[in-house]
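Mind looking over this structure? Questions follow.
Here the complex is missing one protein chain, while the rest keep their positions.
The block that comes next holds subunit A.
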């Protein structure tokens, strides 16, 4: 089922949680809504589910305007961060709940419901736990039950609100891979909310990066990582270093020296240079480079992070070097970013 969010705005007590958001989701896609807390990602998900009503704008499921449909009519599967299982029901009853509450004309028989429940339990790899109560399951198992329960109603869209947020790192990684497998097997259009960029980049077909109620960028993992389109996305996704620079004559300058980066399309003025700490080349001699004094150096897993003081210590920037690289010990290091982007300074 395609989902189209069109110019949606949502206010809570006049405070805008979402400002004019539009988003097209293709059928069968796995989409991540990624952003810091307060970016409006959960609000967007709840609007799609019908748990909130938009202040303005429309949400389409396929060609149908879903905005005026009630939650019950929308037929979406929703998975909550804290599972929200019915604790007085067994696992099988939890999964079968959505089928049992259907009007009698559309309700499957008891045997059929039981069959579906155990089928879904097989799918989420919890066969044999039908008779357990949620209190007798681990966090990861509970979230699997919650997912099976959401899928039992044959939802048009599957929505997951920080589904792995309450689980520990090990279980989270496991479930992530497993969710991808389930998605590929069932083909549900799936939207999940996360603040964990690793999770979003690894799992999703496309990532929607959100900040302050707006969509900053929509793209594949490669697109948002390699070509971030705003300072926010550069800073939020992956590691990044930034330096205040100046653009003049199509060149990027630090203080009064050009650093060998051409920026012909930019207008002159104050700007900020962004690059990835590992995406640099070291230079032996400096005719057009960024040069700095090593201020600190620390070992991070397989590499060494070096902090450089640029321009007499007013600015600090971090770059990544191979562990054995002699430059890490030198007091003065010259480098040039291989991939970078300059954003003009925002005048406020």
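Throughout what follows, a contact is a pair of C-beta atoms (placed from the backbone, for glycine too) under 8 Å apart; a residue touches a chain by one contact, two chains touch by 3 or more; residues count from 1.
Everything that follows uses one rule, which is that contacts and distances are computed from a predicted model.
Looking at the choices "NADH dehydrogenase subunit M", "Ion-translocating oxidoreductase complex subunit C", "Sulfate transport system permease protein CysT" or "Protocatechuate 3,4-dioxygenase beta subunit", the name in the UniProt record of the chain not drawn here is "Sulfate transport system permease protein CysT". In the complete complex, the hidden chain is touched by one of A:133, A:253 or A:343, namely A:133. Within the complete assembly, A:75 is the residue of A:6, A:55 or A:75 that touches the hidden chain.
With the whole complex as reference, residues 49-51, 71-72, 74-78, 80, 82, 84-89, 97-98, 101-102, 133-135, 146, 149-150, 152-153 of subunit A touch the missing chain.
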